[in-house]
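Below you will find the structure I want to go over with you.
Only one protein chain is missing from this complex, and each of the others stays in its spot.
By written order: A and B. Residues from 1 in each chain.
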Amino acid sequence: MFDKLTKWVLERAPVNTEELKHLSAEPVPNHLKRWWWCLGGTPAYLFIVQVVTGILLAFYYVPSFDHAYDSVRYITEEVPFGWWLRSVHKWSSIFMIMSVVLHTLRVFFTGAYRAPREFTWMTGTLLLGVTLMLGFTGYSLVFEQLSYWGATVAGNMAQAVPVVGELMARMLIGGEKIANNTLTRFYVLHAGVLPVAMVVLIFLHIVLIRVHGVSQFEFRDEKGTGKTFPFYPDHFYTELIMGVSLTILLTCFAIIFPAELGERANPLVTPAHIKPEWYFFFTFRWLKITGLTFAIISTGFFFFLMFIWPFIDALIRKFKPKSEISVWIGAFAFIGILILTIWEAVAEH
Amino acid sequence: MASEMDLNFKRWIIAILSLLFLVALLVVAWVEGGKERVIQKPKPIMSGDSSKCFDCHMQKSPVIAEQWRDSKHAQMGVGCYECHKAGKDEVDAFLHEGKHIKTIVTPKTCATCHSDIAEEFDSSHHSKAAQFTGSLDNVLGHFVEGPLAEANGCWQCHGSNVALLKDDKGDIIRDENGKPKFDPLTWPNTGIGRVNLDGSKGSCTACHSRHVFSKAMARQPETCGKCHMGPDHPQIEIYNESKHGIAYRTQLDKMNLDSDSWIVGKDYSAAPTCATCHMSATPNQPTTHDVGARISWTLRPPVSTKLDNWEEKRNGMKDTCMQCHSPDFVNGFYKQFDDTIELYNTKFGQPATDIMDMLKERKLITRDPFNEEIEWTYFFLWHHEGRRARMGVSMQGPDYTQWHGFFEVAHRFYFELIPQAKELAHNDKEAMKFIEDILARPEHQWMNGISKEEQDKIYKFYMKRYGQKAN
Partner (left out) sequence: MTKKISRRKFLLNLSMWGGLMASYGTGALYVFRYLLPEKKAKQLRKIYVAPLNGIESGKTLKFRLPDGNEALILRLGDKYTALSNTCPHLGCKVKWRKQESDFFCPCHNGEFNKEGVATAGPPATEHKDLKTYQLKTIGESLFIEVEEA
């Protein structure tokens, strides 16, 4: 009876179950047994959380100048469990940014980006960029005072880019000033374009990882064993533990620090202290100490360097093999960003 | 085997974590259950006492209740009882459904919350509008026309002295429910300078009609037009004639009259209303409920004079003008305005007044008002036509300045006042000389005929333009 059903299904969906088993049992290197080696999987899980909660929030969110704030208020205050979904979405976004950054750092400092994995790194940096953009557009959609003025500052920043700045700003905010067009643009970016881009990039990223195999990393005590273990169920369980733990953590954060709602956006009143979300603190501080145009260009240049770093690193190592200069540069950049972020966090304005 | 142990360990962990997640979710449900649903509270907000009034008055007087429901007061929880409550000792207090209340809400009540506005208003000319008992207008209303004309005409704008009916012993007459009865001559009345039983002066509802208390209504020129109209002070007609009024009516939908903040150039820029220039805020000055705060001339009396601190007041008005007009434009207008008032003063207002004073002094007429024809003539000249001319120029109504104004003033002066004065003075050489001296002034020389060239010019003009002789 059961065999008949299986046969019936397989005739119509001719999947090679053996292949599937084989694929899911893809061997992964032993070092992945260590917990801090799931930082790539964490953002993937969080991304799924974001997609689910995001779709749910979209049921009630209205991307218009007049109703955006009210709809967020409605979700937060009136719809049953709306506050929970919104808080989980918010905290998940913060965790996602943190884990993507940590993942990037881990990959950088372990040199996992080196040939032949340059493309993996590049899709990864793009994913970091998309994550940050998702954070920014999502925050702006709330349309409270700070997010409104954050978007205004972003528009001004885009404007400061030489030559194409004006055009960029107009494209970004969809007109001269933040209005209905801006919100629909941000909404389409946040709920459509960027997630799709993210899915494509994640797909590429994973395909590249699978093609190359996870980069081998050997601890001294395991040297030379070359041990692997199957992805399913071993590593799958690990990721599952990670996922459930994260969900618990997100829910706890949602309970203890639920997403709040500031004052309604008022184009006529500029708040005394404008601050972006914490992950943009470093650009904001950098902007304050170096001036608008320079800050924009240097930040853009920084991300470009990061994007092509595997090739620069290769170039350095060509002339100075065994050099660990990349690590030093990375450390310097990271500490710099950390200092700027903390500075902005503690500074009054 | 070791791997299997490892996996089982993970399975245990997952099972335990699932349980923890479930617990976390139950906490979520608990928070959700305990959450106060902040469903937007239905307006209005009512205190216990007011809701008692409201429940019944919704039935007994639904229009009043509905109007109040639409008001800002309803949203702020200022209800029936908050305003109508009365101290037991107040003369007009009465017991109603267990509470002492009063019918008339006075500026003193409004000042409980709007104290600064009440103070401004109290120092304004508006609050003293009922203190006109000594005026000629009062004589007209009270004696010449009759008390009911006075009560329903004059007092409905100026305000009555609210009074309660009393019996022979001086006790307040009350109805079967103990509610005191008002003297029907003095109430209903929402005149702006009403003298209330609690001693306060004025009536906020004159402009902010109860029970909606709409700001928009007070900002509309129509509100001022209830009183500032007609033959003797046609401000609303002048405004309607002016470019200001035209712009207002054309762009009524852009006036943002309902806005909380109503600063010209910021919250609206379509047109000015009466309130814009005389009361409302500009980016440089706050709103004032003293309507005279920006007025430099008094255009009311027979001869206009500048008011105390007129420069300061004028600067306030100029600031308002300059929200839309250039300084040159504004200064140019004030030059035209000042010179025109001077023209009225020197050519008509002052001479007519001098002649009247002289006639009285020489006992050619009595001191009693309005019992001689020339007194009516003089009254028409300054009180009606003279004001029309002066107010016309003050608010840019050309037709009121000229045809309804100076033209009528001139006719009244040359062909009624002067002939009547001469008639009264025909036996008094000195009086006659006084009049002749006035007429000998250069501005009156046109009476002796205009030059041949001027006549030819007029003749040619009419032939050329209309193909006919001048009439």
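Criterion: a residue touches a chain if its C-beta (ideal position, glycine included) is under 8 Å from a C-beta of that chain, and two chains touch if they have at least 3 such contacts.
Worth saying up front: this structure is predicted, and the values here are computed from it rather than measured.
When the full complex is taken into account, the listed residue touching the unshown chain is A:V244, out of A:L194, A:V244 or A:A265.
The residue from B:M58, B:A163 or B:C324 that touches the chain not shown here is B:M58. In the full complex, chain B touches the omitted chain through residues 8, 11-12, 14-19, 21-22, 25-26, 28-29, 32, 42, 55-56, 58-60, 62. Counting the whole complex, the residues of chain A in touch with the unshown chain are 56, 59, 78-82, 84-85, 240, 244, 247.
One rule holds for everything that comes next: only the chains that are shown with their structure count from here on.
Chain A and chain B have Cα centroids lying 62 Å from one another.
Chain A meets chain B in the complex at residues 77-78, 80-81, 83-84, 229, 233-234, 237-238, 240-241, 244-245, 247-248, 251-252, 254-255. Interface residues of chain B facing chain A in the complex, by the touch rule stated above, are 3, 6-7, 10-11, 13-14, 17-18, 20-21, 24-25, 27-28, 31-32, 35, 37-39.
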